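Of the protein chains in this complex, one is absent; all others appear in place.
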Amino acid sequence: MSSTLHMHGGIGESIKRKEDARFLRGQGHYLDDFVLPRMAHMAILRSPHAHARIKSVDTAAASAKPGVIAVVTGELMAQHKLAWMPTLSGDTQAVLATDKVRFQGQEVAAVIAETKYQAEDARDLIEVDYEILQAITSPQQAKESGSALIRDDKEGQKDNHIYHWESGDKAGTQAAFAKAHKVVRLNTFYPRCHPAPLETCGCIADVDGVTGKATIYMTSQAPHAIRTVFALVAGIPEQQIRIISPDIGGGFGNKVPVYPGYVVATAASLLLGRPVKWVEDRTENLISTGFARDYHMTGDLALDANGKMTALRVHLDSDNGAFFADAQPSKFKAGLFHIVTGSYDIPTAHVTADGYYTNKAPGGVAYRCSFRVTEASYLIERLVSNAAMEIGMDQAEIRTKNFIKPEQFPYTSATGWIYDSGDYPKAMDVALKQLGYDEMKKDVDARRKKGEVTGIGIASFTEVVGAGHGADFDILGLRMFDSAELRVHPTGKAILKLGVKSQGQGHETTFAQIVAEELGIPAQDVLVMEGDTDNTPYGLGTYASRSTPVAGAATAMVSRKLREKARKLAAHLLEAAEEDLEWERGKFFVKGSPEKSKTIQEAAFAAYTNLPEGMEPGLEGVHYYDPPNMTYPFGTYAVVVDVDKGTGQVKVKRMVAVDDCGVRINPMIVEGQIQGGLTEGYGIAFMELITFDAEGNCIGSNLMDYLIPGSMETPKFEIGQTVTPSPHHPLGAKGVGESATVGSPAAYVNAVIDALSPYGITNIDMPVTSDKVWAALRSKGVTE
Amino acid sequence: MKVSMRVNGAERSGDIEPRVLLVDFIRTNLSLTGTHIGCDTSSCGACTVLVDGDPVKSCTVLAVQAEGRAVKTIEGIAGTGALAPIQVGFHEEHGLQCGFCTPGMMLLGEELISRIPNPTDEQIRWAISGNICRCTGYMNIVKAVQHAAKLTTAASKAPAAAMAGGAE
Partner (left out) sequence: MFPAAFDYAAPATLVDALALLKQHGDDAKIMAGGQSLIPMLKLRFAQPGIVVDIGRLPGMAGIARHNGHLSIGALARHVDIERNADLPKLCPILVDTVHWISDPLVRNRGTLAGSVCHADPSGDWGSVMLALGASIVARSQAGERVITIEDFFKSPFTTALKPDEIVTEVRIPMPGGPSGGAYNKLERKVGDFATVAVAVHVELSGGKIAKAGIGLTAVGPTNIKALAAEKALVGHEPTEQVIAEAARLASEAAEPKDDIRGTAAYKKDIVRVYVQRGLRTALGRAREVKA
């Protein structure tokens, strides 16, 4: 089928994807494609109000509708101690509301019926009597004394404040600001947006009445962790829970949390003795599942007289919604935000963060954010460009002047991160060359003289991925290692089972390539399995760009373990000493006598048929990899925009993206990830928004209002690369899934601000929509 | 009420309520799950099928409206046999990642090529402008369709060359 079938498929080869076969034929097995015998369908009733007391719930009419099997309320769930569940951030979240509803779209009741049409018909007949309360729609409002208390269910919770978190050196930073030559401030809001994968979330819960085994098909990026949470929540013994994540139509962090629908469906299946399917519609997905961002940030950058950065101070207020439900490492309340010094050698920094409850859906860590690195990267890159404007320095120059230099790596940042490797000036160089930066600046100047509005924006991001070293990184106490289990069959083919779970990233290909490189078995001969918790080793899943850094490392390590055993087998077959054998990918040969060789396939066969005395048969192993450090992908992006003076519409004329993610396993797949991320970054910068009116009504809860870039909106990207391997990763690879979404929004917005800067405009918050640009220009008297 | 239509060349029928959407008829009654549902406001195109040769959103068509019509779904492109040019194009150019939008994109690409044998970047983007992809950023989808177009043109010329007894 493929033009690359003949290739070995080792590291660096752009072999075509092995998983394509089923998708090309429409034979992918996504959650909603599964049909189980006697399967019933569930529809969830959701709150129309952002904040309200529940006075009564009347399910009589709903229960009487044709096809209805059961109607589940919060009260019923409470009887089974399932009305509340723990979140991945150590808080609790309502499964079905009992006392109050705390966000518009919150789950209130569920109907289980024979068909999904019948379930929805009946759902519309459930009557709920609400007493409306004040809706809190921002951290600002949440802080105000006298504001309604949202989490009155939590003992000891007296206000809407969730956490306070700090990082860095408060005193040292204060001192540096006191003597700064120049301080540049940026107040900016990174609005609420949503990963909105094309496939929505859902599950089929099938609790076997006889054996007690719960098999749950689930759109989950982290099936093992979810299994453990279910065991704790539902009281089902963990060996009796099997989570199966099938093909997933996009995740982007949306499919990490445990959603109430999963718990209700499981409880319903347990009670009814039938499989129960729940698939949310798009409105439910946007209004209730894990959103992203919603950070109010203020950054101050201190500079000396030469434009060198001397200190950074950042405060952020986080809007976490009604429950603190982020999937993030437990020690970090604001994720990895304190990477905010970015690519720059800033001697001292201080970050403070406060989280607040609001009457909105819970979440915040999602949408390719690398645990809040998107927010940090946006802030620093906007702040640096604004600083350049203020001190009259070129935006590339201020960056180059302040970059951490190649010889400074490994580099310890002012907030304690140890950056593994980087060559920031090189990526910048390649990007500017690709853009033709000097020529472009002249072109921009010439066009501005003719009255056109046009500009160039740059962003040089460093991000941090590969969570992570167990002592520092855990989710609900589960350390963030990951795993690979490799078994080679007698005929020299292999099966690789992983603790991570692809949602389109191409793991069936790239992980096979790691084995192909390290063990010499062609990628085509390595079957990769993920997602079934009964049949894969424990892992923490795929998000935050961690699969390659962690599970990829585990795969390399287990392959090497097997290679060492294969060496012994080859030595046995060749009747030579192990030390006398050389390895050339795929075969062992005697030093000096290359004709005396055994292939890896021959060694594998021998593992089952002809072993040295005392050796355990078989050729397999498992490795759980605890990374020693994070990895630090980086890059420079450059964007050119034209602005229509009359309408405020922005057109991206060029978008150059130079990424460095260390060693690239499959360059074709890496570039695909980058192109997708640059598109999401475009959407975030210009179009995507979830917002709320004063009553807490959610605006942006369907795809007519939540605008995702299509083929006509999306720019064409010019992709470049540099390669700076990670010194601690077995393959030198860093991970890349989120880099483009992390780094590009600032590049796009910087270009617009550059275009508007001649008129004295210094900031427009995202999404930079045409009406905002028009208003900014109008405020300076510019019009068509 | 009874409904019957020709789906991927075969007569298919069912007895359904008039309100059943064509996408649900295809997925549930006909068990053809390659056509997907991605939204609830006719905004995403994941449900794209061909009705009498025209790409439409099957979530915005009642099954009864397709009575007597010819419907083509992703399963109608090359079934289990050798891959059709559009499938080869998507595979070779990495035009898919999660695969959820892919059936719609491929049906659109194939239909476009049947009208415009050598489509430009702009023409392809215009043809798929009603279809959302969250993964690829569209560049490789465009390349995939262009790759398929070349293959389609070559295939249409090949029989003529063979008949002319041309040397290979």
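Think of it as A and B in the order they're written, each chain with its own count starting at 1.
Simple rule for what comes next: a residue touches a chain if its C-beta (ideal position, glycine included) is under 8 Å from a C-beta of that chain, and two chains touch if they have at least 3 such contacts.
Bear in mind the structure is a predicted one, so any value in this text is a computation, not a measurement.
K.L.:
Return the single residue from A:G10, A:G710 or A:P745 that touches the missing chain.
P.N.:
The missing chain is touched by A:G710.
K.L.:
Touch as defined at the start, partner being the missing chain; which of B:S4, B:N29 or B:Q65 qualifies?
P.N.:
Candidates B:S4, B:N29 or B:Q65; residue touching the omitted chain: B:Q65.
K.L.:
List the chain A residues touching the unshown chain?
P.N.:
Chain A touches the missing chain through residues 116-117, 120-121, 124, 281, 283, 646-649, 687, 689, 691, 699-700, 704-705, 707, 709-713, 769-771, 774-775, 778, 783-784.
K.L.:
Which parts of chain B face the unshown chain closely enough to count as touching?
P.N.:
1, 17-19, 21, 24, 40-43, 45, 48, 54-57, 59-62, 64-65, 67, 108, 126-131
Keep this in mind: only the chains that are shown with their structure count from here on.
K.L.:
Could you put a whole-Å number on the gap between the CA centroids of chain A and chain B?
P.N.:
One centre to the other, that is 30 Å.
K.L.:
Please output the residues of chain B touching chain A within their complex, sorted ascending.
P.N.:
Spelled out, the residues of chain B in touch with chain A are 17, 19-20, 24, 27, 31-41, 43-44, 46, 73-75, 77-80, 83, 87-88, 90-92, 94, 96-103, 106, 121, 124-126, 128-142.
K.L.:
With touch defined as at the start, can you tell me which chain A residues reach chain B in the complex?
P.N.:
Where chain A meets chain B, its residues are 1-3, 16-17, 20, 22-28, 30, 32-33, 35, 117, 196-200, 247-250, 252, 281-283, 503-506, 668-669, 671-673, 675-680, 702-704, 708, 710-712, 714, 716-717.
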